[in-house]
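As you look at this complex, bear in mind that one protein chain is not there, while each of the others sits in place.
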Amino acid sequence: MDITVILDYLIRGLSLGSVYAIIALGYTMVYGIAKMLNFAHGDVIMVGGYICFFSMSGLSSHFEEGSVAAMVVPAVAGTLAAMVVCTVLGVTIERLAYKPLRQASSLAVLITAIGVSYFLQNAALLLWSANPKVFTPVVGRGSLQVGPLSISYVTLLTIAVCIVIMIALTTFTSRGKMGKAMRAVSEDKGAAQLMGINVNATISLTFAIGSALAGIAGVLFMSAYPTLTPTTGSMPGIKAFTAAVFGGIGSIPGALLGGLLLGIIEIFAGAYISTQLQNAIVFAVLIVVLVVRPAGLLGKTIREKV
Amino acid sequence: MKKLLAMLMAVAMCFTLLTACGNSSDTPAETGSAPAETGDNTGETPADGTAFKLGGTGPLTGGASIYGLAAQRGAQIAVDEIREAGGDIQFDLRYEDDVHVAETAVNAYNTLKGWGMQISLGSVTSTPGIATSALNYEDRIFALTPSASSPDVIAGKDNVYQMCFSDPNQGLASAQYIYEQGLGESVYIIWKNDDIYSTGIKDQFMAEAEALGLNVVGDSTFTEDTQNDFTVQLTDAQQKGADLIFLPMYYQPASLILTQADQMGYEPKFFGVDGMDGILTMEGFDATLAEGVMLLTPFNADATDEATVAFVTKYQDLYGETPNQFAADAYDCVYALKQALETAGCTPDMSNEELCDALMEVFPTITFTGLTGDGQGITWDSTGAVSKAPKGMVIEGGAYVGMD
Partner (left out) sequence: MSNVGKRLTGMKRSTRTSMATYGMVILAYIVIQLIRGLRDGGVGPLLEGQLVPICAYVTMALALNLVVGISGELSLGHAGFMSIGAFAGCSMAMGLEAVIPAAPLRLAVAMVFGAAVAAVLGFLIGIPVLRLNGDYLAIVTLAFGEIIKGVVTNIYLGLDSAGLHFSFLTNGNELLDGGKELIKGPVGVMNSERISTFTAGFILVMIALIVIFNLVNSRTGRAIMAARDNRIAAESVGISVTKYKMIAFATSAALAGAAGTLYGCSQVTFVATKFDFNTSILILVFVVLGGLGNMWGSVIAAAALTILPEALRQFQDYRMLVYAIVLILVMLATNNPTLQSFFARLFRRGGDDDDAAPRKGKLSRKEAAR
């Protein structure tokens, strides 16, 4: 086997994996604090993609083609717009659909999240039509040449953003009042409330952060795989959820690790085993890992108390 | 008890809706408004009994909705045009959503049957098409499907006809075309594993390539769940030294393949099928990526003949998008049915069985000229398969150019 080819696959795996990782970060964040699987997360990503697409195509005509401003301003403005809209959307969804169910079983919330997911997909279909839109990558289509290998700018950006977000989130949750409040809520809602922590506000804040991450994820995901349709978000959503569990759900570094590994496994399974069974192999590896490490790669095994 | 109450409410809600739905299929006034709403048309709906009730199913929501919506709109434009022009043959069109699932398609079909459908446009996609065509056959409702291209849709059903090429025919024609024109020395195929359309074309292409002695160096596949990253497939093709990649698939994954090949700096020739049509109309697509892509397609939205220009303009005015092949096929279906009904001298008061017998007799004898088929006549044989000229096109400077 040619070593260059293997390295090339590895880079493609990292590229795909970094996209899964950035989506998984949002999943794991919300799960860690609110203890719910937010199945609508993938669809918030889709909305982020559309918002960025329309902002960018709306703005780019105002700038001279080829100028630095034309490359930077629409991309930055588009990303910011996506983040803002996703945050507002995420908080609204949380307020209307999840907050009334704070006392209900986690399954009831799960089903509601699925309802929200259907709602977003169908609303997007009616608003923006089923015709696919082709996204313009925020950093251009080029790639960096390292010897015989080429790494696209999008991949570099995605991995960099992933790491930055991971560090920022870890710092945020380990220091500062809000972060500590979040960890307290995730440990024990009742006790946190008794300590004077506003549990509802903390959960809303978590949704705001998770949804802002979804906005960024949408922009980066669409930059890497630029075909945008109303159902774009659902499959990466499930894969990212898998990645989050793979790494140990609730763990922020776990989401990054799980996402990257999932991407790499997917590419190598296709390259060296079978493209027909690519997905089946990915899930088979997941099962083996979970049987060996029942709480995921970096997850904490909580001992049951009597 | 609270849960019980809520459950009862939900059930009650369902049944109210159900009865409301049942009512709408009984009262002509409401049914009339149904197609008018879906198609956003402004034409007046004829009174009951003066128009043929034409029904079709297609994915109007969900991941495949782009095909269903296009077909619905194309057919609606034809129906409205016929209405504006006046005349004895008028249609009352109703499309129902099947979400690209066979079970839902059967429900959609049964809804249409309850409405009193006399002639059917079958289903837009193949798997639902196989299910509904079996019912068309049992109920003796004549069907002309715009785009359900699997041979299983028409196999063994004497009253189901296709407007599109069947999948094996496309595979056959593509292999012959590549061979005759000497387009590629070593051919590689990327196909979609869980899609009937793609596998149907690929199987026949491989068989024909072997018969012709065309050198197929390899193939690889993807599924609905893995259609983001195509590096593996493209690297494999590159390693095997392919100079032509055959893409039997729709344009959405194809656009990603073109983008990623470009990123890799890999520049083989790409050869597509009719599903590729539409790639240039994707909003935001960089047409230079598709430069030199070849495809066999029956329809070309950039054609300059009067009928195509009129249709494309109308579609763009109404829906703000450029029509694809599905819209054109559905548009042609309505006009082909009109021609056949005129030839057979049918009237809207005939039952579906009578219409079915009349149309089955007439269809193999007519020659129809429409948007698809390159301006030449379209004919059918008695099995329901269509015969029309596929046109080899190449994308140059962001537009289709005939290859011959």
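General observations
Per-chain residue numbering starts at 1, and chain names A and B are given in the order in which the chains are listed.
The rule is short, and it goes like this: a contact is a pair of C-beta atoms (placed from the backbone, for glycine too) under 8 Å apart; a residue touches a chain by one contact, two chains touch by 3 or more.
The structure presented is a predicted model; accordingly, all values stated were derived computationally and were not measured.
Of A:Val72, A:Val88, A:Ala104 or A:Ala201, it is A:Ala104 that touches the chain left out of the display. Checked against the full complex, the candidates A:Ser60, A:Ser150 or A:Gln276 give a single residue touching the omitted chain, namely A:Gln276.
When the missing chain is restored to the complex, the residue among A:Met182, A:Ile249 or A:Ala271 that touches it is A:Ile249. Against the chain not shown here, chain A presents residues 31, 37, 97, 100-101, 103-108, 110-112, 114-116, 118-119, 121-123, 126, 238, 241-242, 245, 249, 274, 276-280, 283-284, 286-287, 290-291, 294-296, 304, 306. Residues of chain B that touch the chain left out of the display are 1-7, 9-11, 13-15, 17-18, 20-22, 24, 34, 37-38, 60-62, 96-97, 99, 101-104, 106-111, 113-114, 127, 130-131, 134-135, 150, 152, 193-196, 199, 203, 223-225.
By definition in this document, only the chains that are shown with their structure count from here on.
Computed from the mean C-alpha positions, the centre of chain A lies at a distance of 35 Å from the centre of chain B.
Remark: chain A residues 5, 8-9, 12, 15-16, 53, 57, 121-122, 125, 129-136, 141, 143, 150, 152, 224-227, 229-231, 235-236, 266-267, 270-271, 275-276, 278-279 touch chain B in the complex.
Partner chain A is touched in their complex by these residues of chain B: 61-63, 65-66, 69, 193, 220-226, 228-229, 231-233, 235-236, 239, 252-253, 255-256, 259, 262-265, 281-286, 319-321.
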